[in-house]
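This report concerns only the one structure given below.
Here the complex is missing a single protein chain, while all its other protein chains stay put.
Letters A and B name the chains as they come in the text, with residue numbers starting at 1 for each one.
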Amino acid sequence: MPDHKKTTKGGDEMFADTKKSFSSKQHKQSAPLNLKNIKARVDKIHIDGLSRTNQDIVKSQINELFKAQDFQDIIINSHNVRGKLESLGCFKNIGVYIDTSKGPNATPDGVEVTFTVHEFKRLMGNINTMVGNNEASLLIGAKAPNLFGRGERLQMDYSYGHKNSSNINISAVKPFFHDKLYKALTTSVYTTTADFPWSGYKENDMGFLLEFAFNANETDSFKHQIQYEAVVRDLTAVRQATFKVREQCGPTLKSCIRHICKVDKRDEHIFPSSGTLVQCTTELAGLGGNIGFVKNELAVQSNWSLHESLSLQLSAQTGFLRGINNDMKLSISDNFFLGGPLNLRGFDIRGCGPREEGYALGGNTYWAAALHAYTPLPFKPGKNSFGELFRLHGFVNAGNINNVSFKLGSNYEDHMKIFTENIRCAAGCGIAMKLGNIARVELNFCLPLKFLRTDIQQQIQLGLGIQYL
Amino acid sequence: MQNSTLLEPWDAGLGAQEPWPQPIHLYQPYEVEQILLPDNANCLAVQAYLKMCNLDFTIEPRWNAEFMSPSGRVPFIKCGAFVVPDFDNIVSFLNSKGTNLSESLSSEDKVNLRAFLSLVNNVLYNSELYVTWYHMDTYKTITKERHGSVYPWPLNHMLNWQKRNQVTKRLNILGYKNKKLDDVFEDVKKCCESLSERLEDKPYFFGNKPNELDALVFGHIFSIITTPLTNNVLGSIVRSYPTLIRHCRDIENSIFSPHAIGINSIMNS
C-alpha cells in the first residue's frame, strides 16, 4: 500500500483547519480516492518527547484512536487526539506521523501513529503594555504549566497602571482528563481597582474565586461553570459625586454562588456567520457577607448567512436583580448599566437609565436587543488574510433599564412598562475589527432615535471589548 | 490675602444662590453599638455647636459614615448641595452662611480661640485615638468589638486591622511612636490645665456667650467622662479639673435637656 505510507509531516497546516472543513475537503477528494474504502487498524501509538508529563493522562486521550476501522477514521481521529493533547496545556507543539507497522507483531492492515510532542518549559513569563480605558498599563505574567505532570498550572498576572491602579490575579487550575468530558477546578485570588467616572466612584476589589467548569457534551459547545466567589469591594466616591453614590461608599463583603450555562453553536466568536449562542447566568449572593441578592441574566445571539457576503445577527440580553431581605444590602456595583460602544450603541458608557446629578445609578432590570447586518470590506481587499479581520456593519439597537419593584401585589402592567415606556433606540453603521479572536474593536457612527432628556448620547463611538451586544 | 486656588469649595460662594437655611443632616456612626471615643467626641461637639447656633438638624446614623465622609472622618453634615466634614470645616461653613458665634470677639481673642481649638483638636483627639487604638487592652476588649460590629465576619477583622494601621501611621507621624500611655496622660493633663486656666471661673471660655471652643471642649470632656474604658485614668484626669466639669455640666443642662431651650435662646439673643 504505497499510498497509505502517507506521513503527515505538514500536520500543522493540515490540521489547523477546523474539523468541519477538513472533512469537507475529504469529501471533495473522495472522487479520485476514497479513504473510507481502505481498511486499516492502529497497531501501535508512539508518543515521543514525554518527560514531565504523566503517562496516564496522555493514555486516556489517545484511546479513541484504536477504534478506527479505516484510514479516514485514523486521520480524523488522530486529528482529534492531537486537539485533545493540545488542550492538556502541557505541550508547545505536536507533530503527527502515520506509518505502516513493522516488526513481528504487525498486522496486515496495521499502522503505527507517532505523536512528537514538545513540552512547555517549567516557567514561562511575559511582559506587555496595554492602553485602554483612559489608562496605560504594564502587564506582567508568569505561568508554571504542567506543574505536577497532569496539566496542573499556576498562573500569575500583574498589571500596573499609570494611575496607580494595580491588578493582581493568581490562579491555580487542576484539570481532570480521565473522563471523556473535560472538567477543571480553578481557584484564584485577585485584587483589582477600577474607576467608574460615569457613576462617580472607584472600586477596589479583593476576592477569592473557586470555579468548577465542565462540559456537558463531548464537543465543546455546551459548558457549565459553577463558581463560588467571596469578594470585599471597597467603594470610594469621587469628590463631586452625588449623594446617592456617596451613600454606597465603604467596604462590603459579597459571598455568592454563580452558575453559568453556555450553549455556543456558532462557527466563530467575533464574526460568526451561523449558529446560536445562549448564555444563562444565575447568581445568588448572601451566603455570609452583607450583600444579598438574586441576579439572573440571559443572553441570546443568533446568526444567519443570507449570502456569501451578507450575514445577519440578532442578539438580545436581559437581566433581573432583586434583594433577598432587608438585612442584606445591595451595592451600586451589582446594578445593571446600559449604554456604551459595544453595549447599547449611540449612548455613552452607562449613559442610559436612572441617574442623579449626571451620575449613573443603574437599575435592577434591563433588556437590550440589537440587529446587525455584516458585510466584508467592499471589493474585498486582503481576502483570506487581513481583510478577514474587518467587517462593515449596520445596526439597529434598542433597550431599556429601570428600577422595577418586585414586591408582591405590584401589578403586571407595571412590570411590562419597561417594554413599552421610555425605550431607547439608536441606529447606525460602522466598521468592526477583531483582535486576536477574543476581542473586538468598533468604530461607529450612530443616530439615537429614541432617548430621554437625561441620557447621554454619543454619535461617534470607538469601543473595545470582549463582550458585545 | 488668600489665594483663590486654596479655597475650600464652600468658601468660593458655590451655590450662593441656594436658599438658606436648608435642612441640615448630620451623619455619624451608630451611637449605641458602633461609635468610638474620638468620633463620639467630635460628633457631640458638632451637635452642641449646631444647638448653640439654634439650627435644627436631624441625626442620620449610618454604618459607613466614615467612608461616606469626604475627609474620611466623622461626623459630616449635608446641607443642600454641600457635604461638609469635620468640626472646623462645619464651623467655617456655617460662618459663611452667616451664623457666627465668635463674631463679637476682639481680633486677639479670635486668634487665641483658633489656637485653643487646635490644642483640643490635636492633644485631646490624638490622645483619645491613642487610648482607643494603641492601648492594647482597650483595643482588644472594646475597640475591636465596637468598630467591627457593623461588618460581617471576616471583614470585621480585616477592617479593624486596617483602621488600626491607619491610626498608627498617623500617631507615629505626630510623634506618638515613643510615647507611653503615661506620657499621653501627661499630655492630657497639661491640656486640661491650659483649658481650665483659660476658663477660670467664667461661664464660657470667652466671656458670657458660648462659641465653637465651648462646643468642642464639651464634646471631648463629656465623651471622656461618660465613655467606659478598660482603665479609667483618662476620665479621672479630666474629673480632677472641677472648672471643666462644671462647664461641661452647664452646657449639657442648657442645650441638651428639653426644658433648657428657653435659657439657650435667651443666651443667643
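Criterion: a contact is a pair of C-beta atoms (placed from the backbone, for glycine too) under 8 Å apart; a residue touches a chain by one contact, two chains touch by 3 or more.
Simple rule for what comes next: contacts and distances are computed from a predicted model.
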Select, from "DNA sliding clamp PCNA", "DNA replication complex GINS protein PSF1", "Metaxin" or "E3 ubiquitin ligase complex SCF subunit sconC", the UniProt-recorded name of the complex's unshown chain.
-> "Metaxin"
In the whole complex, of B:Leu195, B:Ile224, B:Val238 or B:Ile255, the residue touching the missing chain would be B:Leu195
Based on the whole complex, identify which of B:Gln22, B:Asn100, B:Asn121 or B:Thr230 touches the chain you can't see.
-> B:Asn121
Absent-chain contact - pick from B:Gln22, B:Asn54, B:Ser96 or B:Asn112 | B:Asn112
Missing-chain contacts on subunit B, rising order, are 1-3, 5-8, 70-72, 107-108, 110-112, 114-116, 118-119, 121-123, 166, 169-170, 172-175, 190-191, 193-195, 197-198, 200
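In this text, only the chains that are shown with their structure count from here on.
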So, what's the distance in Å between the C-alpha centres of subunit B and subunit A?
-> 53
Residue numbers on subunit B that touch subunit A, as the complex places them = 62-64, 66-68, 70, 78, 83, 151-155, 158-159
For subunit A, which residues are in contact with subunit B within the complex?
-> 232, 234-237, 239, 243, 246-247, 249-253, 288-290
